[in-house]
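Left out: one protein chain. Kept in place: all the others.
A and B are the chain letters, set down in written order, and residue numbers restart from 1 in every chain.
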Amino acid sequence: MDAATIIFYLLAAMTLGSALLAVTSRQIFRSAIYLLFSLIGIAGIYFWLDYAFIAAVQIVVYVGGIVVLIIFSIFLTQQAGEDLPKPKWTQQLFAALAAFCGFALVLVQILQYGFTEVTQTGTAEEDRIGRLMLSTGEGGMAFPFELVSVLLLAAMIGCIVIAMRKSSNESSAIES
Amino acid sequence: MLSATNIALIPLLPLLGFVLLSLFGKQLKPFAGVLATVLILVSAVLTGGAAWTYFFANGRVNDVYQTIIPLNIEWLRFNDQLSIQMGLLLDPISVMMLVVVTLISLMVHIYSNSYMHGEKRFATYFAYLQLFTFSMLGLVLATNIFQTYFFWELVGVSSFLLIGYYYDKPSAVAASKKAFIVTRFADLGFLIGILVLSFYGGSLDFQTLIQQLTTPHTPALDAANKASFLGVSALTWGLSLVFIGGAGKSALFPLHIWLPDAMEGPTPVSALIHAATMVVAGVYLVARLFPIYAISAPELLAAIGWVGAISAVIAALIACTQTDIKRVLAYSTMSQIGYMMFALGVSGYGGEAGLGFTASMFHLFTHALFKALLFLGAGAVIHAVHSNEMHDMGGLRKQMPITHISFLIACLAIAGVPPLSGFFSKEEILLAAYQNNTPIYWIALITSGLTAFYMFRLYFRIFWNKPHTGHAHEASAIMWLPLVLLAVGAAFAGLIPFGELVSSDGKALHSELHLSFSIAPVALGVFGILIAAWLYGKQNAKPASIQSSLGGLFQAVYHKLYIDELYLFLTKSVVFALIAKPAAWIDQHIINAAVNGSASITQKISSNIKTWQSGKVQEYGLYFLGGVIGLAVLVLYIW
Partner (left out) sequence: MIGLEHILFISTALFFLGIYGFLTRRNLITMLMSVELVLNSVNLNFIAFHKYLWPSGMDGVFFTVFVIAIAAAEAAVAIAIIINLYKTHRSILVDTAEELKY
């Protein structure tokens, strides 16, 4: 068992363990921190797979952006130190059952399928990503790239509209 | 004078009046009557010109009156074979009817200006009158049987509207409904008759229809005679159904029950619609199709004659007992229409045999004059004493001299006293009956005596009997002017050589009066008058004692032979109880229950499954996941 394998198992354990804690912890703030670790673990797996660019993006956007955003919203909506309400046991049971069944089904399929792996495993060089991102030729991604940028713009405007202060009579109508 | 424009204007002017008065009646208020009267006057003048031209200048070719169709436009086109025309047809009877309708309508319009003065719905009343006149003229001028039907229904509607004119009076509302339902019921027969006739005749057009169904051994006639239902040929069925339609409109026994009740309408309306014009539509219809009846179905025509005769005598009997003067006149109308109908029934087609036809049309003409006069006179009396009942009247001859004299002339005319108009037409009818069907002749003779009796009973009870106590006064000039004009007409119309103008085949018919023949009916008429004078000339106890001695017989006749009650029994106890109630039960408990049951089952199911829509996102998520897993298992392992 070489070092790479050990590192992989460590990363996998970290990712799955903190993900499990993130979805079960009764304290929301801790839950967010576990999520953070899980995401970092996934970034580690990207590093391990030799996809440094994706790992960087994962760290910057998820860890630096989304999780921070989530933590902010927790601060805005939650009283500190308050436990999350306990889910109903029937709900827990059914959810666990459904998740386990789905997991088993997918896993069985993966193991039965018999993937034929390539001998020369791939990686992603940053210059190739950059070129193709703006290329319109074979394998070029300029159009989806623009599309995503429009989507981000729309999301931004949408956030502003949703979060904007309503005029007084409108908000009173909603409250009533 | 016979151009399409001129003839078309005759019915279209009243239609214009109807539209104007309906739209602007409120604004026109005091002038509504004047406007309507002027329009009818123009129409009547045009009719007069057309009639003169037709009868004395253009109409006759080689001594035969031609059928002229100045206008025939396609109205509804269904396919190449079947289309419905709207047109104008001129022949002796339609021109004669035009004259009658416009003349009586004009008189009634003039009269109504005073009679209806101060009514709240003055303009509406005239609008309805105009609508009626339009429809009646359209009916008379129809070139095909479907156009006839169309205007026939319009006439029915306007009659309904006018009977129910005082719609705040429950009896008027009931009467209008009764009239509408009874005639509607008969019209159903008419419609089926039209379908049968036109199916075999291959056309709706009167001329084609008559030609197809009277020429011997045409394929159409053979087919119509061969096809049979319940042992009666299709042709006879079609013709009898058409006759049933006519009988309903003309109030022949046993479909007469609506006519006496129709007297709830304003009296001028009764004069126009329920005496002179609309009720003779049935006679006109049979006359219009007369060649088919006379040539292809003579035994049916004989049956029609019997229906007419029975109507005549029953109505005359009932008229002797009624005390409401308008009802007496209504039954008298029914009786006289019976006369016209059996005159058609005893007639043959063409030549001397067609005497009955001529007589019927002649009587239609004279009857329109004197019956309208009687109704208008009765209207004047009712206007003066504010009552319809005989015992509120009496001794009015001093207060209302003009009404008195014109009423007397009309009574003499209807009683058949020479030389007034009724004498001539009645003699012709009796002669035709005598020549063709002796039993009907005797019935007619008795009826004619009864007619004289009940008319003079009416006359004496209104104008003599007891001295008048109230302060009734003569009608206004606008009201008595039509009375006088009609009285002149009723007196002298008999001198028109009618046989020269109107006959079944268009050729002139020279009828001569046999003095010896006239003795019996005239003597009987005078006898009736004398009895009436003896009983009712002065107030006395004789009528009451006769009434009590006749006992149950009198009661039966007084209650109109319980025919209304028979109808009520039939509808309530038979139709409602045996057919309508089970039908309603099935509707309620089977059909409705099935519908309601399916609705309530759906409702229960939906109220149960709607709880799945809990609004909880996570439950939806669970369903979704379960669905996806289920589908995946299905596709991967089971399929």
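FYI, a residue touches a chain if its C-beta (ideal position, glycine included) is under 8 Å from a C-beta of that chain, and two chains touch if they have at least 3 such contacts.
Please read these numbers as outputs of a predicted model, since none were measured by experiment.
In the full complex, chain A makes contact with the omitted chain through residues 4-5, 8, 12, 15-16, 19-20, 22-24, 28, 31-32, 35, 38-39, 42, 45-46, 49-51, 53-54, 57-58, 61-62, 65-66, 69-70, 73-74, 76-78, 84-85, 87, 91-92, 94-96, 98-100, 102-103, 106-107, 110-111, 115-118, 120-124, 128-129, 132-133, 139, 141, 144, 148, 151-152, 155-156, 158-159, 162-163, 171, 174-175. Counting the whole complex, the residues of chain B in touch with the unshown chain are 610, 613-618, 621-622, 625.
Basically, only the chains that are shown with their structure count from here on.
The distance from the centre of chain A to the centre of chain B, with each centre set as the mean of the Cα atoms, comes to 92 Å. On the chain B side of its complex with chain A, the touching residues are 618, 622, 625-626, 628-629, 632-633, 636.
If you check the complex, the residues on chain A that touch chain B are 91, 94-95, 98-99, 101-102, 105, 109.
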